[in-house]
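Omission of a single protein chain aside, the complex is shown with its protein chains in their original locations.
Right after this comes subunit A.
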Amino acid sequence: MEEVHTGGGSSTGSMSTVSKDESCHNNLVVGETSSSDGESELELGLALSLGGGPVKSKASSNASWCHSGRILTAKDFPSMLPSSSSASSSSSASSSCLSRVNVSSSSSGTKRSADSVVSPNGSSQVVGWPPIRAYRMNSLNNQSKSPPRDGPNSQTEKTDGKSAVVEKVYGVNDKSSNNLKEKGHVKTSLFVKVNMDGVLIGRKVDLRAHSSYGTLAQTLEEMFQRPTSTVNSMRSCLEEYDMMAEVTGRSKLLDGSSEFVLTYEDKDGDWMLVGDVPWGYVFSHLENLRNFSWPCYLLSLYPLCVYSNLLSWHPSVQMFLSSVRRLRIMRTSEATGLAPSLQQRNGRPRSKPI
């Protein structure tokens, strides 16, 4: 991508010329006279907008506009483009198109945006791409992968008495979750809001894009630690500018102490620790059930990779998915008073960072 920007930066001169010609064209289109002077054409383009129709602009700004008003272009800021340091390997404007094409096609495979989330099936998920609306995603979420079948085995029949028990207890009588249990294979998405203590901005995360609590927590970690701009991948010369340190409070996490826990609000408005669902409900008919050796439901945000192999989509997680309203990354100090921790229940040590 740097090469691409080089092309842009080096052809600044020709760019400005083009721009002025074009703005001349614009002026003609709307009936303004064009000046032969290159500089003032640019001003005209702007004056047009100020002069046309009732304008409420202050006299002073108008005056300064006419005298010295000129939209500054990149010529005035030679160092504006981040990769201008590599402008030495410039290409002429005429060949730049070709070189760009070549660069694009050869590097297309490697262009991945920095904010992409690696989903369990290996594909890169970029925020907001493909452009499918959230309500449609959630609707996809409630469909089973394979089409429903007719006949006596219709999905409304409950094949397991235990599932009926769970539904009574958790109030899950949604037919779609029956589909999920019986087909056992969910690929679509469920977006919920996530807020982190101390961070102003909430995010949304797709719960169904993950196959375990581990990858979910990993995603959240990335989400709240890294900026979302894809431009990061193109700004190699700014690596020395430490983005991480800039975002408040992250350094503590990176030090290795786990200050936060992951909680969620369920349908009844109660706050629960993620994964903190009581033992006892094991559904043998769940196709994707794998044995997990470490009943570590209580997650801290860092590090998480340890657990991604150990955890699986326990059927209790299906209940989590159907009852979760939103997530919150809570400070551990505030998380007391939530459902009892695993340590107290099972007497096993809490998860420890590597």
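In this section, contacts are C-beta pairs under 8 Å (C-beta built on N, C-alpha and C of every residue); 3 or more make two chains touch, one makes a residue touch a chain; residues count from 1.
Please note the rule applied: contacts and distances are computed from a predicted model.
Student: Just to verify: the chain that's not displayed, which of "Glutaredoxin-related protein 5, mitochondrial", "Proteasome subunit beta", "Ribosome biogenesis protein NSA2 homolog" or "COI1, F-box" does UniProt list as its protein name?
Tutor: According to UniProt, the chain not displayed is called "COI1, F-box".
Student: In the full complex, which bits of subunit A touch the chain not displayed? Write them out.
Tutor: Against the left-out chain, subunit A lists 1, 4-5, 7-8, 11-12, 15-16, 18-19, 22-23, 25-26, 29, 42, 45-46, 48-49, 55-58, 61, 65, 69, 71-74, 77, 79-82, 96-97, 100-101, 103-105, 108, 111, 113, 115, 119, 121-123, 125-136, 139-140, 142-145, 147-151, 154-157, 173-176, 179, 187-189, 191, 193, 200-204, 209, 227-231, 234-235, 238, 241, 243, 246-248.
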